[in-house]
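Pasting a structure below so you can have a look.
A single protein chain has been omitted from the complex, and every remaining protein chain is retained in its original position.
Entry: subunit A
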Amino acid sequence: MAETIPAGSTTDGVIQVGQPTDARVSAPASYDVADFPVPHGREEDWRFTPLERLRGLHDGTAVADGGVRVEVTAPAGVTVETVGRDDARLGKAGKPVDRVAAQAYSSFEKASVVSVPKETVLTEPVRIAVHGEGGTAFGHQVIAVGAFAEAVVVIDHTGDATVAANVEYLIGDGAKLTVVSVQDWDDTAVHVGQHTALVGRDATFKSVVVTFGGDLVRLHPRVVYGAPGGEAELYGLYFTDNGQHQEHRLFIDHDTPHCRSNVAYKGALQGAEAHAVWIGDVLIRAAAEGTDTYELNRNLVLTDGARVDSVPNLEIETGEIVGAGHASATGRFEDEQLFYLMARGIPADEARRLVVRGFFAELVQQIGIPELEERLIDKIEAELEASVG
């Protein structure tokens, strides 16, 4: 039956302000990989990650050899540039917070900058296709949306690659940015990256992170607010199969008054050695009066042998807030549930499908992008077909 993990009970670290800035990470944030010690696996921010499967991204032995093709398709009015390391727009959203993110920042040669001019409302999404061709790559991407502009960006990751890449979202005052990042890699890929959003005054950021593929995927979606009135909605959906490690480590830094955040991540796991990790850190600093935040993580374990680590963590330094809450629960699809559904005439594979569809349906509807909804449902069905049989 559904087992509720009491809020915060599985955490053994809390966020502190001052030095070090973040007790969960092994070193202060920095652009330089040399500022981070090579992790050995016992650090709070690495203890869930199988380092031996990172293919050297964490210890400096990974060597870039290209192997990733990036294609950007953008509607008229959008500027797409490839820039050098010294471009002033890079690194503005925030510093890398772990060694692999810093490695990516220290190693990329060219960055891609997608800009939506102020007050431009796109009617078509910007599509960024990242296709792995078997190699190792470091990358950096900036998506900048000007004041009062509105854009949807869909980033698709496919193929096989070993990738460490960071993405920055710069959201201008009053702008609206929706980003969908789909990790639909082959089951051999390794993908580590930090996605940092800097949310402007009264701006709205909606992130949808969808992870189906990869041997190992470890992402850091992070939100910081540049001015009051910002709003961030972070949705995530993962389907972790046999042998996959999928890790989402969220951090929302409420350092500005009157901002809102809402997080909902849901994952299903199937097969032995499937491992999902969800870390949800929310920090409400003393200055962030009027904050309203909620985060939720739900997991559905479909078969024996799968493992979930779900760690919500809320640190509040001011009482002058609108609301703050979190919830985490992991439920198991049991033989008794299967029996119950089958005893009503429903075949076993359909019973499993029914449960998983139902589990994700609410979240998929919340995302509010009809085209994506259909694709997600289809993909979930395909995942089920592939692993049930």
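We take it that contacts are C-beta pairs under 8 Å (C-beta built on N, C-alpha and C of every residue); 3 or more make two chains touch, one makes a residue touch a chain; residues count from 1.
Methods note: contacts and distances are computed from a predicted model.
Student: Given the choices "ABC transporter ATP-binding protein", "TatD family hydrolase", "Sulfur-oxidizing protein SoxZ" or "YdbS-like PH domain-containing protein", state the protein name listed in UniProt for the chain not shown.
Tutor: Cross-referencing UniProt, the chain left out corresponds to "ABC transporter ATP-binding protein".
Student: Any idea which of A:134, A:228, A:290 or A:331 touches the chain not displayed?
Tutor: Of these options, the touching residue for the absent chain is A:331.
Student: Quick one: say which of A:322, A:342 or A:382 touches the chain that got left out.
Tutor: Of these options, the touching residue for the absent chain is A:342.
Student: Touching the left-out chain: which of A:114, A:356 or A:384?
Tutor: A:356
Student: Tell me which stretches of subunit A touch the chain missing from the display.
Tutor: 1-2, 300, 331, 333-337, 339-348, 350, 354-361
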